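Next up is a structure, given as structure tokens.
The complex appears here without one of its protein chains, the remainder shown in place.
Here is chain A:
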Amino acid sequence: MARPAMIIVGSGEAGGCAAVALREAGWEGPITLYGEERHGPYERPPLSKELLTEKEPPKPRPSAEAGRFDELGISHRPNSRVIDIDPAGKEISLHSGQTAHYEKLLLATGARARLMSVPGSEYALTLRSFEDAWALRHLFGAGGHAVIIGGGFIGLELAASAIKLGGRVTLLENQERLLSRAVPAELAQRLHEEHVCRGVRFHFGASVSRVERRAVILENGERIAGDVVICGIGAEPETALARKAGLRAQNGIVTDDRLCTSNPAIYACGDCAASVHPQFSDQPMRFESWQIAREQGALAGRNMAGANERQSIVPWFWSQQYDLHLQIAGLPDLGKSTVVRPLSDDAVLQFYIDGGGRLVGAAALGQLSDVARDMRIAQMLIARKATPDPAVLAATERRLKTLLAA
């Protein structure tokens, strides 16, 4: 019988953090990380930004954890697709025909770009991996006109990158405003204005009827021609493997507040997982965020090693478009009232307070130097379930930091 082994499926941020955390939490047996990509864990946030615009030919930027695999005796298997899990026998099967036995298994399978269900959708490029970014870089580098479907974070960040490279952009959004799922209206409006200022042309309420290699045709018959068509309409969790193994999955692989799935030997974390965040709700929630992937990865690793810790993560997200930084912490949707704190002439922070006076979310938009500190303090206040005085939150002459001492 082989030594009991920990297996991680998925070698993104979450998988890499989990592997390191497992070892640091005292697991001494084998740790194997299987990834479909040919790279080890690397940072995805730059894919829509610096990797497209910087002059140097880009390389994947390895995550901090990837550099420690050798030292920690973590085995990373690239180009490896896990095709099956046998929960009864505690075994996984690889596309190569190999099998491997696990003591505990972590699914960190991530998410994939959502595709449109219209004719010609295969002509639209998507962005998820380093290779996707590489392909876009070559098309963007040639300047020209990019037609982007979807006014979410990926679409807007790509628009900003294309403009930076001297290209033209037309952005098609089927809602009546940008970022309608994720961002409070006032901040989305400010971002919209910035894009308009920079020359992006918008079509709202645009329903795509089909895609051609160099054009998008709308339901109303309008034809928008460009040099490249890009689709950024969100991501879908990779749950196929989990479903096949009989694990509970809805919008993501369902886990408890310790990131354990419906099978006690199998955990899930990151973009693929819908987990319970007990400080906010007893309903599983799924986030697509670099920070959550990292923090959940580390928590899953510790719990697989026996820690039995509940998650107490405050979601935190950022997007950068031109010089504007958008940051969101907590869950603005849970707010019943909003308190506005101006940070400068061109930066604003909004606090979201629930019916009981608790600070449950915050969002800010502006230069990084104006928004970063106060957003970090907001995040800490949210974690503490603070009920700050709204008058202090709104008063720019009062340092927010004083609320942390309370």
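The working rule: a contact is a pair of C-beta atoms (placed from the backbone, for glycine too) under 8 Å apart; a residue touches a chain by one contact, two chains touch by 3 or more; residues count from 1.
Methods note: contacts and distances are computed from a predicted model.
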| item | value |
| --- | --- |
| Record-based protein name (UniProt) of the chain missing from this complex, from "MocE family 2Fe-2S type ferredoxin", "Cobalt transporter CbiM", "Molybdopterin oxydoreductase, cytochrome b subunit gamma" or "ABC transmembrane type-1 domain-containing protein" | "MocE family 2Fe-2S type ferredoxin" |
| Residue, one of A:Cys17, A:Ile92 or A:Leu365, that touches the chain absent here | A:Cys17 |
| Residue of A:Thr32, A:Ser63 or A:Ser275 in touch with the missing chain, whole complex considered | A:Ser63 |
| Identified contact with the non-displayed chain, of A:Ala25, A:Leu165, A:Leu368 or A:Ala386 | A:Leu368 |
| For chain A, the residues touching the chain missing from this view | 17, 20, 43, 63-65, 67-68, 290-291, 294, 316, 318, 368-369, 372-373, 376-377, 401 |
